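These notes are about the structure you will find just below.
Only one protein chain is missing from this complex, and each of the others stays in its spot.
Letters A, B and C name the chains as they come in the text, with residue numbers starting at 1 for each one.
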Amino acid sequence: MADHAVAAHAVHDPNIGNTGLDHRKMGMWIFLGSDCMFFGSLIGTYLSYKGKSLSGPGPHDVFNIPLTSYSAALLLASSLFMVLALARLQEHRVKAAALWLFLTAAAGLHFVLNQVYEFTTFALHEGLRLSTNLFGSTFFVLTGFHGAHVTGGVLWLTILMVLALRGRLDHRDYTKVEIAGLYWHFVDIVWIAIFAVIYLIP
Amino acid sequence: MATQAAFMPGTEAAKRQSVLWSWLTTVDHKRIGILYGTSAFIFFLIGGIEAVIMRLQLARPDNTLVSAQTFNELFTMHGTTMIFLAVMPLSASFFNYMIPLMIGARDVAFPRLNALSYWIFLAGALFLNSSWLLGMAPDGGWFGYANLSSDQFSPAMNIDFWMLGLQILGFSSMLAGFNFIVTIINMRAPGMTLMRMPVFIWMSFVTQFLLVLAFPAITVGLILLMFDRFFGTLFYMPSAGGDPLLWQHLFWIFGHPEVYILILPAMGIVSEVLPTFARKPLFGAPFVIFSGITIGFLGFGVWSHHMFAVGMGPVADSAFSIATMLIAVPTGVKILNWIATLWGGSLRFKTPLYFSLGFIAMFTMGGLSGVMHASPPVDLQQTDSYFVVAHFHYVLFGGSIFGLFSGIYYWWPKINGRLLDERLGLWHFWLMLIGFNVTFFPQHFLGLIGMPRRIYTYAPDLGWNFWNMVSTIGALIIVLSFLIFIVNVIKTIRSGTVAGPDPWDGRTLEWSIPSPPPVYNFAIEPVVHDRDEFWLQKYGDGHGGKPATRPRAATAQDIAAIHMPAPSYWPILLALAVAFMISGLLVSMYQVIAGGLLTLIFMYKFAMEHHRPAPGHGH
Amino acid sequence: MAESHAAAVAHSGGHASIRTYINVAVALTILTTLEVASLYIPGIPNWLLVTALIVMAGLKFFLVVGFFMHLRYDSSVMRALFVGPLFIAILIILALMALFSAFILLPHHVL
Partner (left out) sequence: MMKRFVSPARVRTVLLLLAVMMLATSCGWSLWDNPMTTVRPRSDFGRWIDEIFMLISWTTLVIFIAVEGGLLYCCWRFRDRPGAPIPKQIHGHTPLEIGWTVAFALVLLIIGIPTIKIIFRTQEAPAATDLHVNVVGHQWWWEFQYPDYKITTADELHLPGGRTAAFYLHAPDVIHSFWMPQLGGKRDVVPHRVNRIILTPDVPKVTTEHPGQCAEYCGTSHANMRFRVIVHPEGEFEQWVKAQQAPPVDSTDPLAQQGKDLFTKSTCVGCHSIAGVSAGHIGPDLTHFASRGTFAGSLMKSTPDNVAKWIENPQQMKPGALMPNLGITSEQSKAMAAYLLSLK
């Protein structure tokens, strides 16, 4: 039966369509397109409500720009780690790929922890909660959903790393890692937008 | 995936599986299509019963058949059911069954994801309807306008059922959308360029984009509502500066493309049925296709025409009015192209053609009344009145339902292998056409003489009595027509005339294979030269060109080499976990957490099902 | 270098070389620094700050999508699948913003 399957693989990879493109990768790109609309709606909500809170605190009472810049840098660096992991995998250097995957996930986790710290500071020291004012509602929901995306990505990358360390992931699984990478970079570009539009623009 | 034991009819493994288990774990696009279609029809009947109760209540002024609360629940659930649980899944059933057949593929790109979409849909539908059993059916309208939907004004769980149910259904639709976009782009038979795709495939393709791009907007709207209701945020809270109109915008950014999600598949079906029964190609297919794309694209820029009365100011009113009128152009082009398809043809009047002609006639009326309220001043009189009720029933019933039933009569022999009864089919058609017009045409009058929507009762001295009674009688005629359809199905499902592979002298690839098709659809992958490939194989191009070569006959070896995806129980388990997690929001946070963990674990299992086994395992 | 690049392209639908990645990462770092620094320029007019921030964020966006996500090298199908929705999303954000300031907002207590 196994021979059978291998033969079939050799003839035609079921994941490659008649256009020569990979189903999974194409599916991921459409998902990301759809996610653009998701974050677009959230960012649109934030911007529509900008400056319409009836009470404080406002964005510039609470934002810690140096910390957030550090977080932004973390995500950018993790994006670099991600492409390096992919390159190593392609060179059949599975252990090195696992290392870069680990660093990517670690940077992501660090980002999430920064966010947890940021949220608790806002809630406990600045008096900004979900129900404080419109800014609190829009800010926490927007950045919270981004944080949830990052957390999901960290989980995904960790699983890939473990698989690689256990010898269950190699260059044949390039596409599996690549689509995880696409997702990861997307989370990064959403943060690029959030960082500029929410944190930096006065 | 080829790495697992292939599910082949007639093998020992297949025989050992019980029938039920094989349906629960199926990943065959045809079976999933049948599941979608059957569920959708059942929900269509439920939505229909809700409609009839409302019509009975409104038959007379000051009627007391149902209470105000029940009536509000009825119209909320009627709208939600018909849109999300009847028309959309009925379209989905055609996407599932027909897309692979018409593009010459053996399955969809992600068969297990396809099963997951269905099970999530079913879970969401059952969740939504379970509210009836608890006596807490949603009562905020299918549009659920904030801030009536807020904690303050709707403290009971009715709105929660609606909000969470819609969220679940949204996941299902988006997953299906990803799947079909990849399927259509990536799995077309060799030679089938985009412009050689059948028009039904094109319309489905546009619909999928609308699904994946429109649903995120309502997902966000619902998330904000959920946070408002459960976690005390202020998004739709006027007292805190929140604007209830934000909901309306997010809802209609989704809601208007949704209208095209409902109508485009029906337009695709009509574009297949007319050429088949006129025995000539669709007139100006590229125009029809580009019209569909234009409608889809413009559909994202007109949402505020549902909100002309909210006071957006003259500039926004004008902009959205112009955009809305622009959409009438591609729609009108389609109608003329369909009529031109009939011109010079040789029309064989079979049931599917009747329904398609009914579609054109009724949809035209819906389209024209739509042009009326594209004009904001006129809309100020017509919006939220029965005129609008009449309008969108002409579009969604006269359009979508007629189109979808055209598809049912057209493809039923392909799916079931037997024809539906022609005489009963005509009875169904004529009663439905008459009943439909008797029900909904008078509602134009009612709207123009001032009857607002969503009222459970009215005073006797406003001149609405007669037309309401007429409308109710019409609704009963519609009920009769569907009873005839059910009789037709029961009568012919096992004993109808055997259809054979090509009962209508069809034009597209699905008619080139047996009815019902084998699990693998095509024994030999077809090579495509034309939009009407099968017609070309049979008759040539009509300009003296030779008929296209048919694929060679399949040998036993060919068939043995086909590998179909193995059945899987992870889709249904994952769907259950998702439903368990989301329904936990109504029960306890522990259930949400447990459901979330289960979802994660099942997702992992789902993803790893066909991953290479660890080295040293088995091989 | 060129050969390995070509090989890589042939292998997996194409992507850039490691050096390109590093260059992109450096560019991203510089842009981020500039973004944050521009906040602290004394007396910078608001419109200039906003424009500069949007341009820089747009550049970063383009760099990540184009190079890290290989969209520059990928099939035009993939590009269309992402850029189309992105375009619609941006239009909708802009439309929402326009709608929410264009409403007639009279003071609440005209009574």
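Heads up, the rule we're going with is that a residue touches a chain if its C-beta (ideal position, glycine included) is under 8 Å from a C-beta of that chain, and two chains touch if they have at least 3 such contacts.
Given the structure is predicted, the values throughout are model-derived calculations rather than measurements.
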item	value
Options B:42, B:68, B:483 or B:498, residue touching the unrepresented chain	B:68
Chain not shown: contacting residue from B:238, B:501, B:516 or B:596	B:238
From B:141, B:551 or B:596, residue that would touch the chain that is not displayed	B:141
Selected from B:311, B:500 or B:547 as touching the chain missing from the view	B:311
For chain B, the residues touching the chain missing from this view	67-69, 72, 139-141, 145, 147-148, 153-154, 238-239, 241-245, 278-281, 283-287, 309-311, 313-314, 317-318, 321-322, 325-326, 328-329, 332-333, 335-337, 339-340, 342-350, 357, 360-361, 364-365, 368-369, 371-372, 374-385, 422, 441-442, 445, 447-459, 461-464, 466-467, 470, 539, 541-543
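Criterion: only the chains that are shown with their structure count from here on.
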item	value
Inter-chain centre distance, chain A versus chain B - centres from mean C-alpha coordinates, in Å	33
Interface hub residues of chain B, defined as touching at least two other chains	181, 185, 212-213, 217, 243, 246, 253
Set of chain C residues in contact with two or more other chains	77, 81, 84-85, 88, 92, 96, 99-100
Chain C to chain B touching residues, read off their complex	77, 81, 84-85, 88, 91-92, 95-96, 98-100, 102-104
Chain B - residues contacting chain A, complex	1-3, 5, 109-110, 174, 177-179, 181-182, 185-190, 212-217, 219-221, 223-224, 227, 231-235, 240-243, 246, 250, 253, 561, 563, 565, 600, 604, 611-612, 614-615, 618-619
Touch list for chain C against partner chain A, complex	8, 11-13, 15, 18, 21-22, 24-25, 28-29, 32, 35-36, 38-39, 46, 49-50, 53-54, 56-57, 60-61, 64-65, 68-69, 75, 77-78, 81-82, 84-86, 88-90, 92-93, 96-97, 99-100
